[in-house]
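Input: a single structure, listed below in structure tokens.
A single protein chain has been omitted; all remaining protein chains appear in their positions.
Then we have subunit A:
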Amino acid sequence: MTPKGQAPSTGGLTLSFNESNKYKGVITISAIADIFPALIQGVEVTLKVLFASIILGYSMAFIAGFCRLSNNIILRSFTGFYVEVFRGTSLIVQLFWLFYALPMLFNFDIGSNFWAGVLAISLNYGAYMSEIVRGSILSVAKGQHEASTALNMTRFQRMRLVILPQAVRMMLPEFGNYLILMLKSTSLVSLIGMHDILYQGDLLRDANLSQAPTVYLLVLVFYFLMALPLIWLTKKMEAFSKKGVATQ
């Protein structure tokens, strides 16, 4: 269950740290040169998990957000239950539950640890973001609803042409923050055995403990480098949502 306790399977990885005693925790160029290519192998997995969870998470946010606003009481309460359960428990528990407990409960396999990870992250953040979707739609001025009704628009037209364009603008800054949160949470998939950056880092650490500082610093730098575009995007989204809006 705890991958950290297990002996590492350095399987296909052939790394030689013959000169390792020279480093003794000191960060050297040659140590970085050894570690860098090994960590690069994990970037692809991290990015895959990230993009899949972003797409699924945002879709989930809109689906759940609209369902909570629907007139159907069963749909509304069911979505409310989903949102409260996923916001009330922690992501790591949900991840372990989806990966270890769910297959046991219903005798079915979720497919792979990739889907368990993506589902856990997207359902968790989808629940948080659905509240943003709901809140933004509700905070569009009432007059807009009334005006579009007066113009004889259908319910669907009202939402698509009048309400949503104004609501999405309010959602953007918060959505940007959740991008970075999702990136951070992708590191959890290493706990269910996916070979992401952190997992590669753990392998390197197990191979040579004295290099741990270099390894984890590089892992942190990798995550930071991946976060930088997202931070930039968040700032852009914030600027966009402020543009042309009268401040009261």
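Heads up, the rule we're going with is that contacts are C-beta pairs under 8 Å (C-beta built on N, C-alpha and C of every residue); 3 or more make two chains touch, one makes a residue touch a chain; residues count from 1.
The rule is short, and it goes like this: contacts and distances are computed from a predicted model.
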| item | value |
| --- | --- |
| Hidden subunit of the complex - UniProt protein name among "Amino acid ABC transporter membrane protein 2, PAAT family", "Xanthine dehydrogenase YagS FAD-binding subunit", "U32 family peptidase" or "ABC-2 type transport system permease protein" | "Amino acid ABC transporter membrane protein 2, PAAT family" |
| Residue among A:40, A:55, A:93 or A:151 touching the omitted chain | A:93 |
| Of A:119, A:188 or A:203, the residue in touch with the unshown chain | A:188 |
| Listed residues A:63, A:168, A:207 or A:231, member touching the removed chain | A:231 |
| Of A:33, A:104 or A:150, the residue in touch with the unshown chain | A:104 |
| Those residues of subunit A which, in the complete complex, touch the missing chain | 1-2, 4, 24-26, 84-85, 87-94, 96-97, 100-101, 104-107, 180, 183-188, 190-191, 198, 201-202, 205, 209-213, 215-217, 219-220, 223-224, 227-228, 230-231 |
